[in-house]
Every structure is written in C-alpha cells, then in structure tokens.
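Got a structure for you, questions after.
Of the protein chains in this complex, one is absent; all others appear in place.
After this line comes chain A, so read on.
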Amino acid sequence: MRPEPATPNRPLRMLKTALSRYWGVIAVLVIWQAWVSISGVNQIVLPQPVDVFRDLVAEPGIYLRNAGQTLLLAALGLILGMLLGTVIAVLAWSSTLLSGILTPLGLVFSSVPVVALIPVIARIMGYDLKTVLAIVVIISFFPAFVFTSAGLKTLPPGSSDLFRVLGASRWTRFTRLVLPSAVPSWMIAFRLAAPPAVLSAMLAEFLMGTSGLGYLFRSAASGFQTERALGTSVVATVISVLCFTFALWAERAVLRKWN
C-alpha cells in the first residue's frame, strides 16, 4: 500500500506551526535551563525547568485537585455573577425608576478595586471558599451588567416597529426581540469576564483561602518549594490561556449565528 502523500507531512507541518507560534516560550525555557546549569544558581532561588516539569509529573494529584477547585469556583462565580448582572440589567431596562436607582449603584459597586474588597468581604463572610466565590461573582458582575444593558437597547433596524405592527405583547417583544438582541453583547461580556474570573479566584485564594491554586502557590513559596510554586504558575497560565481561548471561541461561534 502506498501511503498518502499528505500523511507523513502532517506531523511535520504541525510541529512547524507550533515552533513558529511558540518559539518565544521555547527559547525562554532553553535559555533558562542553560543559565541555571552553567551559572549554578541555588535551586531555591531558581530551579531548573526540568525540576519544575518533574514535580508536575510526580505529583499530578496535588495540581489537579487544586486546579479543579479553582476552576470550579471561577466557573460558578462567573455564572452567578453574569446571571446577577444580566438580571439587574433587565430590571433596569424594564423601568426607568429602577434604572435610576440600579445604574449608578451598579457602576459604583463595580468600580471599587477588588483587591481592596477582599479583606472587607473576608471579614464579613469568613476566610473560606464562600469569600472566594463572592469575589469572583463581583468581578463577573460588572461586564455582564454594562454590556447587557447596552445590548438590550441595540435592536435591529426597523424591528421595533415590526413588532408593534404585528401586535406583539410586551412579553413576546421582550423574549423574542429584546433578549436575543442582547446576546452578542452578552457574549462580549463573557469573553471579557472569563479570564479575570480565574485570576481573581486565584488571587482570593492566595490572600486568604485554604486550598486552590492560589493557596498552593503561596504555601509552596513560603515553604521554599520553588519548583512547586513555579509548577503552580505553569498550571495557572495554562488554565488562563485555555479559558481565554474557550471564551473567544464561544463568542465567535455565537456571533457567527447571530449577525
């Protein structure tokens, strides 16, 4: 059997694209490894990439368990925060009175820096997972509120007249015109909110949690387990990149259908 001409080329081509895209990362790793080997810096100050990799492979359970928890908290907080932002945006849309109260409140509430909020919330809610969740919810609330509010007002040209002429009820108008019109803006909010949700979950864990990636990093760093701390950074980076990629993909997939 003659092999297809394209088949042997494919892994090679994939390797090529990987190299051309990620050569920067690879170069950093190579230089780092070379520098640690040649100069002989103390392991605690800077471990070799190989050691970090070894720790990742040797103890995958620790990384997976903590990463899983962080991801779960981030996802749950993201969903709750976006839900809350959407509901409040809809309430503000539905009545000018509510809009007058909710819009400034939402803006003030969401422009407070989160780092400043963490100790306050921790004191109110206790130093545990609830607080981490609350912080992610607050972080995710803002884009959902702002973008959904805008999206509810950008209706396709002529559609508002059309719904009136066709005798649509207020409720049908809301479900079949206003809400669907907000979907593209909502997806932008999702794309913008997803990476910070992960980041703020880790930050909150770092500052006061008792588990999760943020805490793993903190305990490893203070225990001079530098390769574990760096391993945690690698896992966190991978998760952030994956979240961003997923959110971008989801936004594109929805927009393709919507516009």
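Just so we're on the same page, a residue touches a chain if its C-beta (ideal position, glycine included) is under 8 Å from a C-beta of that chain, and two chains touch if they have at least 3 such contacts; residues count from 1.
FYI, contacts and distances are computed from a predicted model.
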Choices "Cysteine desulfurase", "Cytochrome b", "ABC transporter, membrane spanning protein" or "NitT/TauT family transport system ATP-binding protein" - which one is the UniProt name of the chain not shown: "NitT/TauT family transport system ATP-binding protein"
Contact residue for the chain not shown (choose from A:Ala18, A:Val50, A:Val87 or A:Leu162): A:Leu162
Of A:Leu46, A:Met125, A:Leu177 or A:Leu192, the one touching the omitted chain in the full complex: A:Leu177
Missing-partner contacts on chain A, residue numbers: 156-159, 161-168, 172, 176-177, 180, 183, 257-259
